[in-house]
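Yeah, one chain of the complex is gone here, protein chain that is, but the others are all in their spots.
Here the chain labels run A, B and C in written order, and each chain numbers its own residues starting at 1.
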Amino acid sequence: MIQFDNISFRYAHDIEVFRDLRLGIEAGEQILIVGPSGAGKSTFLKLLNGIVRPDSGDVMVGGLSTRKHPTSRLAAEVSVTFQNPAHQIFASTVLQEAEFAPKSLQRKNPRERAQEALRLFKLNEQAKSHPYDLSLAHRKLLTLASAVAADTPALAFDEPSVNLSRPEQLILLEAFEVLKKSGKTILIVSHDLELFLPICTRVLILDDGKATFFDAPEALVRNQNPLRHSGVRLPLVHRLRPYCGLSPIPHPGA
Amino acid sequence: MRFDVGEKLSLTLFLLLLSIVLPWHLNGVLFLLLVLFRYAFRPFRPVSDASRRRSSALASYLTIVVLLMTIVNGLLIKEGTLWPLPGGFTMSSEGVTFGLRTGMRLLVIAMSLLLFFGSTPIPRLAQFLQSVGWPVQMVMTLLLTLHFIDTVPDRVSLIFTAQEARGAPVRANILARTKAFFLILSPLLLSGIVESIDRSMALELRGFHGGAKLSFRGDETSRGRMTMVSMLFLILSILCIVWIILRWLLQ
Amino acid sequence: MAPSVSIRSLHYQYFDGAPFALKDLSVHIASGSCTALLGPSGAGKTTLLQILSGIIGAQFTTGKASGSVLIGDDEFRPIPQKVLFPSVGYLMQDASVQLSGIKETVEEELAFALDNMGIDGYERRERVSQALSRLDLGRLANRRPHQLSGGELQRTALASILVARPSLLVLDEPVNALDSLGQQRMVNVLRSLKSSTTVLFADSGIEFALAVADTFLVMQGGSILFSGTRNQFLNSLDSFYDLLPVNQWSELVRKWGKTTVHPRVAGLLPL
Partner (left out) sequence: MLQTRPTSGSFFILMTKTVREQFQLEIEGAGLPFVAFCIALNLSAGQLAAALKLPIYLDSVGTVLVAVLCGPWSAISAGVISNVLASAFGNPAMVFFAPVTAVIGGFTGFIASHGWFRRWYIVPLGGILQGALAAIASAPIAAYLFSGVMLAGTDVLVLYFRSVGNTLLQSVFFQGLSSDPVDKTITYILVFLLCRNLPIRLLQRFRGGNNLPHNKAMDRSYAL
């Protein structure tokens, strides 16, 4: 579904971000991407839809090469949502905002897709409100709903849980369960391991240009060196559970 | 001789008006004098290498444009003595002097503004304006503008990336690109309004009501006093204005 | 002396006809305490903090309020109508917006509040250097504010308020953008303020609160759902299941209660 073939990339002021990165992500997987800030997590997302082109190697998304195809075409394969809702909310009603992606990708009946996505994130009552009449947490959910409305096979989110309080986290987890069942490939860049470890199929650690770990979350608990080396600590809760006779990572819906 | 902001400001005003009064060849001499000022005279040396790069790039760009203007005007305008050129074109003396007059004036204007802004960081200018009686809110606005000038362009590119990733037609036909223009300006304005509301609360929460004056780093030079030098330049500026009006009336 | 805060049946709407941001809210916050105001987004945490700082009374001229607010011995019926700076300090959620944005160094940023209070000369330098050392910003004193990291910005914003020596300090989600090191530093700062300043901070998580607060309030829909000590809060974690991120903690505490706990666990659990 998504293939990175020995990608090397460096920004203008010569900090090397990636060096011969090579990995594959199957359709229907949920990948949690962690690593120290500045390790290129956001750049990784920008490589997915050609906003950033690699210096060498190629990224294939849904069989399309990001070198040959424009971002507008790749946006139909993978919908990338960035961290700050204020950088994308433009419309004067919640529904118009959610309708934007399906409309610009020429999907059939975009309004229904938008309403469906808003229902998934419990925003359907506020469909006619102005996005800035909602709380910041609900505006964040709106950006997630706008991406889901585009109905792309793959979805990539940069820090989807930031600004969300507990009720919105539960809505997010519920929505991701539904997306998982409908076979979507989901990539999540986040530092909130406590929230996403239970629901991801594999964890990718990006640390100074390389993928130092790419395996199931249980394997992460057994071998915590790559995590510790990347400066990210396993949440206190997961480290304590074994002492109380519990599995390190609770199964979803715990 | 320490030039403080007030003196440099009145000198710049005088130079701008002088460029309108002088004929083109004296303007040319004045331009060369100003270039010499920039390198020889300490208070006028550019403060940061960014302003140095900017001013030398602009100076060379303008010199080329002046030459271009002179030639184009010479060719197009038909008054005055016409010197035949190969290929049936005529170069009119009236056109050439017209091009040179405008070009030299533009060079002097550009150079005097570059001298002032290149060697005076905006905070020093704000400090001077406050000491000569500008309302504190206006001074705060000028300083806050500097902050937004640093942050707005980055936010524009972040919004550009976020909207393009969602399928915004940033590279399609002109109609679609105009729609994309709105798709980028709308989040920029909304985030600007929200930031303005938060910033106004933050200022009030730390006791800012436009009552007390703002303090600046190292309150040394500009006391806002009207020195002899700045008085001299202001008088000269008024003379220039009178000259311009008289010449316009008698024309 | 650090003031106590008591609020009696406070109602607040942002304008006539708007939904109630605060509904019949009554609470007492002890003097010198460090109180955590927990609750989901939209529960009214920020509204309550902004009312205590007086900014809502000053800037939201169309708001409708009833009830009474008592801060120390100043009584406000119903809410303060002007900013209570410098006696009440308010740290906003986004530290980069809290800084004035017009100052060229961190040290000048700290002095901004003192300019507005008309304090200068020796006392100004002394207060600034004290605030710098308290938040260990000493080596950043001459740095330009926009070169600072998230955590450093947060500490600079807090220092720029502490120079005014507020007796009541309210903070809106002080740690949700900080990494674990930044959170630990903020814990130390708030602990150093105990008993000399009454501290009230809003948070949508619980780990930071468990580490530093001695009184716990949980808000929902504009009113107080729970008020009590740390142990009372820990024992009723299950009742906040879908309000606060307690899920894995509550399961852990329930199990911990029943099994004999390994000594290392006792050390790790923030009890």
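Worth a mention:
Here is the rule we go by: contacts are C-beta pairs under 8 Å (C-beta built on N, C-alpha and C of every residue); 3 or more make two chains touch, one makes a residue touch a chain.
Bear in mind that the values here come from a model prediction, so they are computed numbers and not experimental data.
For the chain that does not appear, the touching partners among the shown chains are A, B, C.
Touching the missing chain, out of B:33, B:85 or B:189, is residue B:189.
Across the entire complex, the residue among B:14, B:44, B:98 or B:233 in touch with the chain not shown is B:98.
Remark: the omitted chain is touched by one listed residue; of B:160, B:216 or B:233 this is B:160. Listed by residue number, the positions of subunit B touching the unshown chain are 16, 20, 54, 58, 62, 65, 69, 72-73, 76-77, 98, 101-102, 105-106, 109-110, 113-114, 117, 122, 135, 137-138, 140-142, 144-145, 147-149, 151-153, 156-157, 160, 170, 174, 177-178, 180-182, 184-186, 188-190, 192-197, 199-200, 203, 210, 248.
Taking the complete complex into account, residues 14-19, 21, 42, 44, 46-47, 59-62 of subunit C touch the chain not shown. By the touch rule set out above, subunit A reaches the unshown chain at residues 92-93, 126, 128-130, 132-135.
What we mean here is this: only the chains that are shown with their structure count from here on.
Chain contact topology: the protein chains form a complete graph, every chain touching every other one.
Of all the chains, the one whose CA centre sits at the greatest distance from that of subunit C is B.
Subunit B and subunit C have Cα centroids separated by 45 Å. Among the residues of subunit B, none is found touching two or more other chains. Residues of subunit C in contact with at least two other chains: none.
Remark: subunit A residues 46, 49, 51, 70-72, 75-76, 79-82, 84, 86-91, 100-101, 104-105, 132, 146-147, 150 touch subunit B in the complex. By the touch criterion given at the top, residues 135-138, 162-170, 191, 194-195, 233, 236-241, 243-246, 250, 254 of subunit A touch subunit C in their complex.
Those residues of subunit C that touch subunit A in the complex are listed here as 39-42, 176-177, 179-180, 204, 207, 242-249, 251-252, 255-256, 259, 261-262, 264-265, 268-269.
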